[in-house]
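Heads up, one of the protein chains got dropped from this complex, but the rest are sitting where they should.
Now for subunit A:
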Amino acid sequence: MATMNSIRDTFFEECEELLEALAEGLSLINEGLHDAETVNAVFRAVHSVKGGAGAFALDGLVAFAHRFETVLDGLRADRIELTAEVVHVLLRSADHLADQVEAARDGTEIAPDTTEGFIANLDAVLGGPPVTDPVADADPCFGFSAMPLDLGLDLPLPLPDGLTVPSEPKPDGPAQSAELLSPSNTASRGYRIHFRPYPTLYANGHDPALILSALSDLGQMEVALDLSALPDWTEFDPAASYLAWSVVLTSDEHETAVQEIFEFVDGFCDLEITPITEPEPMMQPSDLTTEVPHLSEKTTLLDATAAAITSALQDTINPPSATRAPAEAGLRKREAKLSEEETGDGRGPKPTLRVELERVDRLINAVGELIINQAMIEQSISILSLPADAEVITHVEDYRLLARDIQEAVMAIRAQPVKPLFQRMSRIVREAADATGKQARLISLGEATEVDKTVIERLADPLTHMIRNAVDHGLENVELRQSAGKDPEGTIRLQAAHRSGSVVITVRDDGAGLNRPKILEKAIARGLVSAEDELTDAEIDNLLFLPGFSTADRISNLSGRGVGLDVVRNAVTALGGRVSITSTPSEGTEFTITLPLTLAVMDGMVISVAGHTMVVPITSVIETIRPGPEDLHQLGTSESLLSMRGRFIPMIDVAASLGFPGRDPNQPPLLLLVETDSQTQCALVVDAVHDQRQVVIKGLESNYGTIPGVSAATVLGDGQIALILDADALTSNRAGAPVRATAA
């Protein structure tokens, strides 16, 4: 069953991509930036999910996807008008489809009521009596058969009462609905189809025999093989495509049903579909007419047999190609559109490769070792004290650059755009807005920004929380917004950008801003700060990050359940990032998450503290200072302050904070100026700064545990381990009054 499982996995992987495409298309539609192709793409996405789900007998999913698809088909054919309500239903249906896919993947169940609610919404969009046909409603699979299909006939619609559901329900509506509809259809009608595959059709693994066979399901079919393009044996190119087929299909199906069959070979073939309005005799069978089953043996390869047929039949070939000539005038020139689609932006999506994550991680580990090894060699060479122009030094320098290149390239494999993550957030905004009765929309910027896969995964929860917070607590309700002269619809702006080796993600709402007096009041009530403490605005804002803090008066369904921004902060800190907050009354609040680009390597400053070699992330160091005695001031018994450019900055003795024997007070200290979460500055006291270099981050959690003030470890050039200091944690007990008050 392993194979089946892996096919299943592939299906769900593809579903993710399809759902992404769906969300993307719908968001374009939502913004009114769509064209016909957007609707088609959305339709295709749902259709493909349905198709795949059918293969795995995921009936619930199929049924819902089918109804969804029906609505999209209506949109595509302009039968349904795209109003704001319809878009809303579509968006929520896409969310529900994603839920269903997830449930199917995890083997969980979604309450049928929920699905029915969504189906009812879709039905409401479809509107019209035929849809509310009780029989059709009893089995959502058959929503399609009850649809007011535009058959291009002068048939009275809605459909006749004789409509029944076949005894054996199967979610493949089209063929059956054809049978259902045919009794009322007196005139025999159909399509003339000319189909000429390009070599790319074969290259993409499609098989004309399968397509023709699918076509034959729609009705009675006559196929003529068109060998007119087949050259002489001497000029025969085995990789070229010479065959074409002319098909006369007698069917009551709507043209879209025919087009759907060719949907996956869009752009890989010349395709002409002409409706035949008058009943006409079947094409005369000739020597050239081949039965479909027989075709299947012939089409995949242009083998020697085909070539042999050619020379024998070449002269008699012209008639069938002539038969399609008269129809040419009335043709819907589908191919023009198709080729435009396909060649519009080069060759479509860039080729990609699916690789197991574990293989990539193995490579990353190996590259990590390579970098350590490089550092070791460099160190060994430096011990030799060779002249600066020694050849080996140049080589080692090249080695260093190469190792860094490889490392960057490997890291790029793990990097992924934040787009899928952001797309999920637009759903969160919708749900949060619905739940709170507010109006909100999400604007996401910088979706192409790439971040390490793990960072993206572990950012999902905190980001969800922040977005919910922004809607729930940040935005005002419609009345308040209106009375404040704002757009009743609130805006949440989600932005990602690269900034000097970090990824910065901001979540900004245009709400009322933080209510600082209320925050302070809460904090005092909860004993987080004492009433006497004088707090700056920034310090008050940062109270939000304290554990157990929640500003909501009422516990809403969304946020404010006691898990607060402290959870967000912990998650971000665990990723080696920082989160900060700024707020302007009546203009809104902005949260900024700063994250490292990768979790595996960082640029560090190698320092020594109390005889131990350690590393400080370069990103946290603003500058290094060698203070004179006049710059240092004693405060109380043990605290020291650094005066710098007219300000006093608290100093933190790293050795003492880590519980190592204190430093020699006679030695002049070296200070690293760092910025903490609350945007205040601190100076870390260290003994010396040795070097700046790239270090490979090695976690301590898996084999040991967490250590306050230490985020991870790294292996230095001499093979020794150095601890990587967490500047934020070291300074956190100085960040402001709050924590000190809690401790006291």
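Everything below uses one rule, namely that contacts are C-beta pairs under 8 Å (C-beta built on N, C-alpha and C of every residue); 3 or more make two chains touch, one makes a residue touch a chain; residues count from 1.
Definition applied: contacts and distances are computed from a predicted model.
Peer 1: Consult the UniProt record of the chain that does not appear here and report its protein name from "Coenzyme PQQ synthesis D", "Chemotaxis protein CheW", "Branched-chain amino acid ABC transporter permease" or "Metallophosphoesterase".
Peer 2: According to UniProt, the chain not displayed is called "Chemotaxis protein CheW".
Peer 1: Considering the complete complex, identify which of A:Ser6, A:Asn365 or A:Thr536 is in touch with the unshown chain.
Peer 2: Reading the full complex, the residue touching the unseen chain is A:Asn365.
Peer 1: Pick from A:Gly485, A:Gly646 or A:Gly659: which residue touches the chain that isn't shown?
Peer 2: That would be A:Gly659, which touches the missing chain.
Peer 1: Of the residues A:Thr352, A:Ser483 or A:Ser702, which one touches the chain left out of the display?
Peer 2: Within the whole complex, the residue contacting the unshown chain is A:Ser702.
Peer 1: Mind listing the subunit A residues that contact the chain we can't see here?
Peer 2: Where subunit A meets the chain not shown: residues 365, 368-369, 372, 612, 658-660, 698-700, 702-710, 713, 715, 719-723.
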